[in-house]
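All protein chains but one are shown at their positions in the complex.
Let's look at chain A:
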Amino acid sequence: MTFITDTFTLAGRLIKHNLRSLDTIITVILMPIMMLLLMVYLFGGSIEIPGVSHAEYVNYVLPGILLMTIATGSAYTALRINTDKLSGMFDRFKSLPISKSAVLNGQAVALVIFMMTSTLIVLLVGFLIGFRSQANFAEWGLAILILMGFALAITWLSVPFALAAKSVDGASAFSYLVLILLFISSAFVPVTGMPKVIQVFAENQPVTHIIQAIRQLLTAQPIGNHGWIALAWIIAITLISYLLGTRIYRHV
(Lines give C-alpha, C1' and ligand atoms only; values in the text may rest on other atoms or scores of the structure.)
Protein backbone atom coordinates (compact mmCIF):
# COMPACT_ATOMS: atom_id res chain seq x y z
CA MET A 1 0.00 0.00 0.00
CA THR A 2 2.77 2.44 0.90
CA PHE A 3 4.24 1.56 -2.48
CA ILE A 4 1.29 3.23 -4.20
CA THR A 5 1.17 6.30 -1.93
CA ASP A 6 4.96 6.72 -2.32
CA THR A 7 4.64 6.54 -6.10
CA PHE A 8 2.01 9.27 -6.08
CA THR A 9 3.94 11.43 -3.61
CA LEU A 10 6.93 11.24 -5.95
CA ALA A 11 4.79 11.81 -9.04
CA GLY A 12 3.25 14.85 -7.32
CA ARG A 13 6.71 16.35 -6.98
CA LEU A 14 7.34 16.05 -10.71
CA ILE A 15 3.89 17.35 -11.63
CA LYS A 16 4.81 20.47 -9.64
CA HIS A 17 8.00 20.65 -11.68
CA ASN A 18 6.02 20.50 -14.90
CA LEU A 19 3.54 23.14 -13.83
CA ARG A 20 6.40 25.43 -12.85
CA SER A 21 8.24 25.11 -16.10
CA LEU A 22 5.59 26.01 -18.63
CA ASP A 23 8.36 27.07 -20.99
CA THR A 24 9.33 23.41 -21.30
CA ILE A 25 5.78 22.48 -22.32
CA ILE A 26 5.95 25.21 -24.94
CA THR A 27 9.27 23.96 -26.36
CA VAL A 28 7.92 20.44 -26.37
CA ILE A 29 4.78 21.32 -28.36
CA LEU A 30 6.37 23.94 -30.61
CA MET A 31 8.15 21.53 -32.93
CA PRO A 32 5.15 19.27 -33.60
CA ILE A 33 2.89 22.29 -34.17
CA MET A 34 5.37 23.80 -36.64
CA MET A 35 5.61 20.45 -38.35
CA LEU A 36 1.82 20.17 -38.53
CA LEU A 37 1.50 23.62 -40.12
CA LEU A 38 4.34 22.95 -42.56
CA MET A 39 2.95 19.60 -43.65
CA VAL A 40 -0.61 20.83 -44.03
CA TYR A 41 -0.04 24.22 -45.64
CA LEU A 42 3.27 23.80 -47.46
CA PHE A 43 3.97 20.20 -48.44
CA GLY A 44 0.48 18.73 -48.15
CA GLY A 45 -0.51 20.23 -51.53
CA SER A 46 2.14 18.24 -53.36
CA ILE A 47 1.65 14.95 -51.53
CA GLU A 48 -0.65 12.54 -53.34
CA ILE A 49 -2.18 9.86 -51.16
CA PRO A 50 -4.69 7.48 -52.78
CA GLY A 51 -8.13 8.00 -51.26
CA VAL A 52 -7.12 11.14 -49.34
CA SER A 53 -7.94 14.56 -50.78
CA HIS A 54 -5.65 17.54 -50.17
CA ALA A 55 -8.22 18.99 -47.80
CA GLU A 56 -8.20 15.75 -45.79
CA TYR A 57 -4.41 15.57 -45.50
CA VAL A 58 -4.61 17.06 -42.01
CA ASN A 59 -6.62 13.97 -40.99
CA TYR A 60 -3.88 11.76 -42.42
CA VAL A 61 -0.95 13.51 -40.78
CA LEU A 62 -2.32 14.30 -37.32
CA PRO A 63 -1.71 10.87 -35.70
CA GLY A 64 1.97 11.11 -36.66
CA ILE A 65 2.16 14.63 -35.24
CA LEU A 66 0.68 13.42 -31.95
CA LEU A 67 3.37 10.75 -31.71
CA MET A 68 5.94 13.40 -32.53
CA THR A 69 4.72 15.41 -29.52
CA ILE A 70 5.37 12.40 -27.32
CA ALA A 71 8.80 11.91 -28.89
CA THR A 72 9.87 15.52 -28.28
CA GLY A 73 8.45 15.20 -24.78
CA SER A 74 10.74 12.25 -24.16
CA ALA A 75 13.79 14.49 -24.54
CA TYR A 76 12.43 16.38 -21.57
CA THR A 77 11.68 13.26 -19.53
CA ALA A 78 15.25 12.08 -20.06
CA LEU A 79 16.48 15.46 -18.90
CA ARG A 80 14.43 15.33 -15.69
CA ILE A 81 15.68 11.87 -14.79
CA ASN A 82 19.28 12.75 -15.57
CA THR A 83 19.07 15.91 -13.44
CA ASP A 84 17.82 13.88 -10.49
CA LYS A 85 20.70 11.50 -10.93
CA LEU A 86 23.38 14.20 -11.15
CA SER A 87 21.98 16.39 -8.38
CA GLY A 88 22.02 13.49 -5.91
CA MET A 89 18.22 13.45 -5.50
CA PHE A 90 18.26 9.74 -6.36
CA ASP A 91 20.80 9.12 -3.61
CA ARG A 92 18.50 10.82 -1.15
CA PHE A 93 15.49 8.80 -2.28
CA LYS A 94 17.45 5.58 -2.33
CA SER A 95 18.58 6.05 1.25
CA LEU A 96 14.97 6.41 2.43
CA PRO A 97 13.08 3.32 3.58
CA ILE A 98 10.79 3.33 0.53
CA SER A 99 10.26 0.82 -2.23
CA LYS A 100 13.01 1.08 -4.84
CA SER A 101 10.63 1.03 -7.79
CA ALA A 102 8.45 3.84 -6.41
CA VAL A 103 11.00 6.43 -7.54
CA LEU A 104 11.06 5.44 -11.20
CA ASN A 105 7.35 4.65 -11.23
CA GLY A 106 6.64 8.12 -9.89
CA GLN A 107 8.69 9.55 -12.75
CA ALA A 108 6.76 7.47 -15.27
CA VAL A 109 3.33 8.49 -13.94
CA ALA A 110 4.20 12.20 -13.97
CA LEU A 111 5.83 12.06 -17.38
CA VAL A 112 2.94 10.24 -19.03
CA ILE A 113 0.59 12.90 -17.63
CA PHE A 114 2.93 15.58 -19.00
CA MET A 115 3.09 13.98 -22.44
CA MET A 116 -0.66 13.51 -22.62
CA THR A 117 -1.21 17.17 -21.71
CA SER A 118 1.12 18.28 -24.50
CA THR A 119 -0.59 15.87 -26.91
CA LEU A 120 -3.99 17.32 -26.00
CA ILE A 121 -2.81 20.84 -26.79
CA VAL A 122 -1.46 19.74 -30.18
CA LEU A 123 -4.72 17.90 -30.87
CA LEU A 124 -6.65 21.11 -30.19
CA VAL A 125 -4.43 22.96 -32.68
CA GLY A 126 -5.25 20.17 -35.14
CA PHE A 127 -8.96 20.82 -34.66
CA LEU A 128 -8.39 24.55 -35.19
CA ILE A 129 -6.83 23.98 -38.60
CA GLY A 130 -9.50 21.60 -39.83
CA PHE A 131 -8.92 18.17 -38.36
CA ARG A 132 -12.21 16.26 -38.18
CA SER A 133 -12.95 12.72 -37.09
CA GLN A 134 -15.90 10.38 -37.63
CA ALA A 135 -14.76 8.17 -34.77
CA ASN A 136 -17.26 7.21 -32.10
CA PHE A 137 -16.69 7.26 -28.38
CA ALA A 138 -15.17 3.76 -28.23
CA GLU A 139 -12.81 4.46 -31.13
CA TRP A 140 -11.62 7.68 -29.52
CA GLY A 141 -11.14 5.83 -26.27
CA LEU A 142 -9.02 3.16 -27.93
CA ALA A 143 -6.97 5.72 -29.84
CA ILE A 144 -6.25 7.59 -26.60
CA LEU A 145 -5.31 4.34 -24.88
CA ILE A 146 -2.81 3.56 -27.63
CA LEU A 147 -1.35 7.07 -27.34
CA MET A 148 -0.99 6.59 -23.59
CA GLY A 149 0.60 3.22 -24.18
CA PHE A 150 3.06 4.81 -26.58
CA ALA A 151 3.82 7.58 -24.06
CA LEU A 152 4.41 4.97 -21.36
CA ALA A 153 6.67 2.90 -23.60
CA ILE A 154 8.70 5.94 -24.68
CA THR A 155 8.99 7.19 -21.09
CA TRP A 156 10.38 3.86 -19.94
CA LEU A 157 12.57 3.62 -23.00
CA SER A 158 14.13 6.95 -22.08
CA VAL A 159 14.93 5.76 -18.52
CA PRO A 160 17.97 3.56 -19.27
CA PHE A 161 19.37 6.24 -21.59
CA ALA A 162 18.83 9.00 -19.05
CA LEU A 163 20.35 6.98 -16.23
CA ALA A 164 23.38 5.91 -18.22
CA ALA A 165 24.10 9.36 -19.72
CA LYS A 166 27.00 11.27 -18.16
CA SER A 167 25.48 14.67 -18.95
CA VAL A 168 22.12 16.30 -19.42
CA ASP A 169 22.79 16.83 -23.14
CA GLY A 170 23.56 13.16 -23.69
CA ALA A 171 20.37 12.19 -21.91
CA SER A 172 18.06 13.91 -24.38
CA ALA A 173 19.90 12.82 -27.53
CA PHE A 174 17.89 9.62 -27.33
CA SER A 175 14.71 11.35 -28.53
CA TYR A 176 16.24 11.78 -32.00
CA LEU A 177 16.10 8.04 -32.35
CA VAL A 178 12.34 8.10 -31.91
CA LEU A 179 12.03 11.03 -34.32
CA ILE A 180 13.96 9.14 -37.00
CA LEU A 181 11.63 6.16 -36.57
CA LEU A 182 8.75 8.57 -37.09
CA PHE A 183 10.14 9.88 -40.36
CA ILE A 184 10.77 6.35 -41.65
CA SER A 185 7.15 5.37 -41.13
CA SER A 186 3.77 6.14 -42.66
CA ALA A 187 3.48 9.22 -40.45
CA PHE A 188 3.72 11.84 -43.21
CA VAL A 189 3.62 9.91 -46.49
CA PRO A 190 2.59 6.34 -47.32
CA VAL A 191 5.51 3.90 -47.19
CA THR A 192 4.79 2.64 -50.73
CA GLY A 193 6.73 5.55 -52.22
CA MET A 194 9.94 4.71 -50.31
CA PRO A 195 12.93 2.74 -51.67
CA LYS A 196 12.39 -1.01 -51.34
CA VAL A 197 14.73 -1.73 -48.40
CA ILE A 198 13.49 1.19 -46.40
CA GLN A 199 9.92 0.29 -47.25
CA VAL A 200 10.29 -3.18 -45.73
CA PHE A 201 11.72 -1.64 -42.60
CA ALA A 202 9.09 1.10 -42.49
CA GLU A 203 6.20 -1.33 -42.89
CA ASN A 204 7.35 -3.50 -40.03
CA GLN A 205 8.64 -1.09 -37.44
CA PRO A 206 6.48 -0.38 -34.38
CA VAL A 207 5.76 3.30 -35.08
CA THR A 208 4.02 2.49 -38.38
CA HIS A 209 1.70 0.01 -36.69
CA ILE A 210 0.90 2.44 -33.91
CA ILE A 211 0.20 5.24 -36.38
CA GLN A 212 -1.92 3.04 -38.61
CA ALA A 213 -3.94 1.84 -35.66
CA ILE A 214 -4.63 5.38 -34.45
CA ARG A 215 -5.33 6.68 -37.96
CA GLN A 216 -7.81 3.91 -38.72
CA LEU A 217 -9.56 4.43 -35.38
CA LEU A 218 -9.88 8.19 -35.86
CA THR A 219 -11.24 7.76 -39.40
CA ALA A 220 -13.66 5.09 -38.12
CA GLN A 221 -12.11 2.35 -40.25
CA PRO A 222 -11.34 -1.25 -39.19
CA ILE A 223 -7.82 -1.45 -37.74
CA GLY A 224 -6.94 -4.96 -38.89
CA ASN A 225 -3.86 -6.42 -37.21
CA HIS A 226 -2.31 -3.03 -36.49
CA GLY A 227 -3.95 -2.78 -33.07
CA TRP A 228 -2.61 -6.09 -31.81
CA ILE A 229 0.84 -5.60 -33.26
CA ALA A 230 1.02 -2.08 -31.82
CA LEU A 231 -0.06 -3.41 -28.43
CA ALA A 232 2.55 -6.17 -28.53
CA TRP A 233 5.31 -3.67 -29.36
CA ILE A 234 4.19 -1.29 -26.62
CA ILE A 235 4.15 -4.05 -24.02
CA ALA A 236 7.50 -5.45 -25.16
CA ILE A 237 9.27 -2.07 -25.19
CA THR A 238 7.81 -1.09 -21.82
CA LEU A 239 8.71 -4.38 -20.19
CA ILE A 240 12.27 -4.59 -21.48
CA SER A 241 13.02 -0.93 -20.71
CA TYR A 242 11.45 -1.29 -17.27
CA LEU A 243 13.65 -4.23 -16.39
CA LEU A 244 16.74 -2.56 -17.82
CA GLY A 245 15.93 0.80 -16.22
CA THR A 246 15.31 -0.54 -12.71
CA ARG A 247 18.48 -2.59 -12.99
CA ILE A 248 20.60 0.42 -13.92
CA TYR A 249 18.88 2.54 -11.28
CA ARG A 250 20.09 0.21 -8.56
CA HIS A 251 23.68 0.99 -9.53
CA VAL A 252 23.69 4.72 -10.21
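Basically, a residue touches a chain if its C-beta (ideal position, glycine included) is under 8 Å from a C-beta of that chain, and two chains touch if they have at least 3 such contacts; residues count from 1.
Just so it is clear, contacts and distances are computed from a predicted model.
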Which name from "Acetolactate synthase", "ABC transporter, ATP-binding protein", "Acyl-CoA dehydrogenase, N-terminal domain" or "Cytochrome b" does UniProt give the chain that's left off?
"ABC transporter, ATP-binding protein"
Among A:I4, A:A55 or A:L96, choose the residue that contacts the chain missing from this document, as touch is defined above.
A:L96
At which residues does chain A meet the chain that is not included here?
2, 5-6, 9-10, 13, 16-17, 20-21, 87-89, 91-98
